[in-house]
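Omission of a single protein chain aside, the complex is shown with its protein chains in their original locations.
Our next item is chain A:
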Amino acid sequence: MNAETTSRQPILAIEHVAVHFGGLIAISDMNFHVGEGELVSLIGPNGAGKTTAFNVITGFLKPTKGRVTFRGTSLNGLKPHEVTSLGLVRTFQRTSVFDKITVFENVLIGLHRRTAASLFGTLMSLPKERNAEAALREQAWEILKLVGIDHQADELGGSLPYGDQRLLGVALALAADPSALLLDEPVSGMNASETARFVSLLNKLRAKGKTILLVEHDMPMVMGVSDRIVVLNYGRIIANGTPSEIQNDPEVIQAYLGQGVKHA
């Protein structure tokens, strides 16, 4: 494995993580870091264990071995909502939005972590709670505009075109106020212009200092946006380096030629 090429303060550390599903080893001894403000891509052929890694990091799955730490806090044993409350928020590979709820309300739900409402104040309908609600709505608009789906605010989540549902999934995650964002194949199913728009969104998020861990099969995009790439094959990290290092790594080429590169 190549040396870590980051000089930034590591905030997310995956150490000796292994996941076994019965006899199947989905991940074996995974080690890597993500630095503050860095955009790291986690790539690998289908079934390599990328989504499984996300599930472990965000508390949806208990690792068989190893530990994950985020900003010095061990995430082992934390529930998903507790991981989120530390500012580590994920999106899902399979499109996941609240289908029967409007886009605007989807984002309002996503803003849960930012609400300051007290139960008593809510029941009494106190001015503080009403102001907090108004502020929340402003924030929802900002996020919808940032992601570029504000013109569909009143559509139902499930009635959006596929690409926009992907964006809504990202809007939901952004609403949860992440300092680090895990994106699982965000541009899968998007066409070239949608992908280009998404890349510009990624750049905006980076400009805001967000740390991003990206899982993606779209290689041109990955090569273009990543500071560093971690390559996974059969649950094992086979390379970790800059995009140019990865492109020339014989083991990576071997892994991808063996499986065929899947383009979006």
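The definition used in the following text is that a residue touches a chain if its C-beta (ideal position, glycine included) is under 8 Å from a C-beta of that chain, and two chains touch if they have at least 3 such contacts; residues count from 1.
Assume contacts and distances are computed from a predicted model.
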If you look up the hidden chain in UniProt, what protein name do you find among "Branched-chain amino acid ABC transporter permease", "ParB-like N-terminal domain-containing protein", "Ferrous iron transport protein B" or "Pyruvate dehydrogenase E1 component subunit beta"?
"Branched-chain amino acid ABC transporter permease"
Of the listed residues A:H16, A:K62, A:H81 or A:K204, which contacts the missing chain in the full complex?
A:H81
Of A:N31, A:T64, A:Q93 or A:T115, the residue touching the omitted chain is A:T115
Contacts of chain A with the absent chain, listed as residue ranges:
58, 60, 79-82, 84-85, 89-92, 96-102, 104-105, 108-113, 115, 117, 119, 122-123, 125, 129, 133-134, 136-138, 140-141, 153-154, 156, 172-173, 175-176
